[in-house]
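This is the structure I have questions about; it appears just below.
Only one protein chain is missing; all other protein chains are in place.
For chain A:
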Amino acid sequence: MLNVQEIQEIIKLIDQSSIEEFTYETNGTTVSLKKSSQKNPVSVQDNQIQPTTKVENVQQSDVKANIKNEPVENEVTSEQSQAVAYDHEIVSPMVGTFYTAPSPEKDAFVSKGSKVDESTVVCIVEAMKLFNEIEAEVSGEIVEILVENGELVEYGQPLFRVNTK
């Protein structure tokens, strides 16, 4: 287990680097650091039984909560999100690679402005060669795609913003 000094040291190093996200894991303890626009939320969790993916989800929602609670510190973020009205986020149910289309030469499942319903497939997330077709689970309009094709995504990471009205 890392001590507080070590964690501080890591934060400092990452702060000075261009690394956006950092996860360190040892003996069932996970430390995850993620840069938002202006701050580095830190979370340390002991997890003996639960798989990391689950913990990362908890951590991610912590990050989100931070941003929402401190609008002043994150002006840029909140301005951006105000530009598009949304009331639902489609999040990734697992760690993996995000694909916008069923294969490279095919059209994307959806694009900005696409109308979706509960069973519309919006993307594929692949991990260990399992291809998970993600359905929208709500009806509405895709107002923002938050991830690039081929990008790695975490458990619980928002992928799309949907306006259900």
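To be clear about the criterion, contacts are C-beta pairs under 8 Å (C-beta built on N, C-alpha and C of every residue); 3 or more make two chains touch, one makes a residue touch a chain; residues count from 1.
In the analysis below, contacts and distances are computed from a predicted model.
J.: What is the missing chain called in its UniProt entry, if the choices are "Bifunctional ligase/repressor BirA", "NADH-quinone oxidoreductase subunit J", "Glycine cleavage system H protein" or "2-oxoisovalerate dehydrogenase subunit alpha"?
T.: The chain we cannot see is recorded in UniProt as "Bifunctional ligase/repressor BirA".
J.: Out of A:D87, A:D117 or A:E151, which touches the unshown chain?
T.: Looking across A:D87, A:D117 or A:E151, the contact with the absent chain belongs to A:E151.
J.: Which of A:I7, A:M94 or A:L146 sits in contact with the chain that's absent?
T.: Once the missing chain is taken into account, the touching residue is A:M94.
J.: Tell me which stretches of chain A touch the chain missing from the display.
T.: Where chain A meets the chain not shown: residues 25, 51-54, 91, 93-97, 99, 102-104, 106, 126-135, 137, 148, 150-152, 155.
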